[in-house]
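Attaching a single structure in structure tokens format; questions to follow.
All protein chains but one are shown in place.
Order of writing sets the labels: A and B. Residues in every chain begin at 1.
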Amino acid sequence: MPDNSILRLNRLRRTFGGVVAVSDLTLDVCRGTVTSLIGPNGAGKTTIFNLITGYLHPTAGEIIFNGRSLMGLKPHRIAAAGIGRTFQNVQIFPQMSVLENIMAGRHLRSRAGFFYSSILPPVLRGEEKKIQESAEKQLHFLGLAPKAHVPAGSLPLGSQRMLEIARALAIEPKLLLLDEPASGLNSRETIAMGELIQKIKAMQITVLLVEHDMELVMDISDAVAVINFGSLIANGSPAEIQANEDVIAAYLGE
Amino acid sequence: MDSAFVDVLQFLIMGIQRGSIYAMVAMGFNMIYNATGIINFAQGEFVVLGGLMMVTLTMGFHLSIVFAFILSVLFVMVAGILMERLTINPVKQPSVLRLIIITIAVSIIIKGAAMCFWGKGSHYMRHFSGSTSLDFYGATILPQTLWVVGILCCVVAAYIVFFNYTMTGKCMRACAINRDAARLAGINDRKMVMLSFALSAGIGAIAGIIITPIIQMDYARGAMLGLKGFGAAVLGGLGNSMGAVVAGVLLGVLEALGAGYISSHYMDAIALIILLFVLFIRPSGIFGSAEAMRLKEF
Partner (left out) sequence: MKGKHSAGFFALIGAIMVMPLLVTNDYYLGVLTFTAFNCLTCVGLCLLMGYAGQISIGHGAFVAIGAYTTGILTTKLAWSPWLAMLCGVVLVLVIAFCVGIPALRLKGHYLAMATLGFASIVHVVAVAAVDLTGGPAGIVGIPRLNLFGYVLNSDKQYFYFAWSAVAAGVYIALNLIYSRVGRGLQALHGSEDAAASLGINITAYKVQIFMLSAVFASVSGSLYACYVNYIDPGPFDVMHSVLLITMVAVGGLHSIWGALTGAVVLSLLPEILSFLSDYLQVVGIQYQPDYDTLVYGGILLIIMLFLPEGIFSGISSVLSRVRLLFGKTAKGTDHAG
């Protein structure tokens, strides 16, 4: 196990009835890198994300994050451990404003409970102010500040994806899982997304990326893992992967 | 004859008679659920409407039982079609909560209308073939109970024939499995939804007609019949109509035994407590697979 591994999947396995979605997968994600998971549709990439973040439980194997096992933890505990994520089909909170979406992301960094929130809100004024300030900073970082008070559901898809990432960053994760952040984006938005991921990496946040846009993947990844039928078929630098014959076979068919 | 044995037998008869009604209400729930994914909160009202209509036609207009039966079922089927056309069909992409409240609103309207037309009292109706009890190994059995069980069997047989051997039935099943694929295959899915409401209302009406001589129908019975029927539908695995029939009869028997041996005052609570237990512990029902149910919304 490499010393700088932040996330280790050890012989991870998940079956649905008789279908094997993830098959004895072993993979390390190195600290401070952008690592991409690629593979044909239905290869099991989103299942791997759901296993890491606790939405599904593995049939066998284990997941170690920062030297600590994540087995049996619920999604909110895994978020508290420092893993943020986005979803393939964007899941923002459409009724809430853009700013409130990000403020909701500050949940783990604040403590107010039912009692003080409902009866004695003045006690919480300081905390609320801090939440709002950091959320506004996040909005500036992403260039969404002018839309702060617009309902999030009315944003165009590209901005919704940005917002979803901003919200995931608001929990101050050590590892960020992005599930197809560029899908449905035009070429200009895709470039902006690539730049954003580079910025996130510069903030010392490790990124694990699932993406179909190969240009983007090869451009920004430090390491690429190729999955097919739930197992790892290749692992290496973008250049190595592009030259790998198994990978070409998996994508083009034999 | 051993009196304990006679008691059990009597409770069983009672339970099967009640359970047959729950089974039919549950089949009605399932038809609409399969076609639309909606739980129709007005299902119990169809039962009441069928029963009260039958009372009017037989006791008021003195029609023959057969003729009145057919007219009552048709009447309620029309009500079901109207409900679908006027309240379900026009609503595009509704939220679950909105659908729930719409069907509740329809149930309130039917209940309100029933109260205006038939009043608040309960209605007597003559039994189909006399009310002299028959002796059955020491227990008594009403001829009407035999009618109830017999008609349940007929409904189940018709159901099997319809869904397995007729084109329309097969189309409805196709819609239930995958609506988009069915539409691509040229099936008019909107029509199937309307048909499911009609059939569901029809089954509800039949249940109401055959039970009215025994329980004396009144306008307010819908909610409880609906809830217990839903209990049967969940117990049998929502969407699985044959499961619902077994579960309905089982629920009726458990209820009758509970009423007999625990307390008759809490009789209505027994079926509901079973409903809650199933929902809390195994919402896929006793015949459903938990894995398959995960795909459904619950």
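Following the convention adopted for this analysis, a contact is a pair of C-beta atoms (placed from the backbone, for glycine too) under 8 Å apart; a residue touches a chain by one contact, two chains touch by 3 or more.
Please read all numbers here as calculations on a predicted model, not as lab measurements.
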Visible chains in contact with the missing one = A, B
Considering the whole complex, which of A:G113, A:G126 or A:P146 touches the chain not shown?
-> A:G113
Touch with the omitted chain, as defined above, among A:G84, A:G194 or A:G230 | A:G84
Missing-chain contacts on chain A, rising order, are 53, 55, 74-76, 79-80, 84-85, 87, 91-96, 100, 103-108, 110-114, 117-119, 121, 124, 127-128, 131, 164, 167-168, 170-171
For the chain that got dropped from the picture, name the residues of chain B it touches.
-> 38-39, 41, 87, 90-91, 94-98, 100-102, 104-113, 115-116, 223-224, 227, 230-231, 234, 263, 265-266, 268-269, 272-273, 275-276, 279-281, 283, 297-298
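Basically, only the chains that are shown with their structure count from here on.
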In whole angstrom, the CA-centroid distance of chain A from chain B equals 48
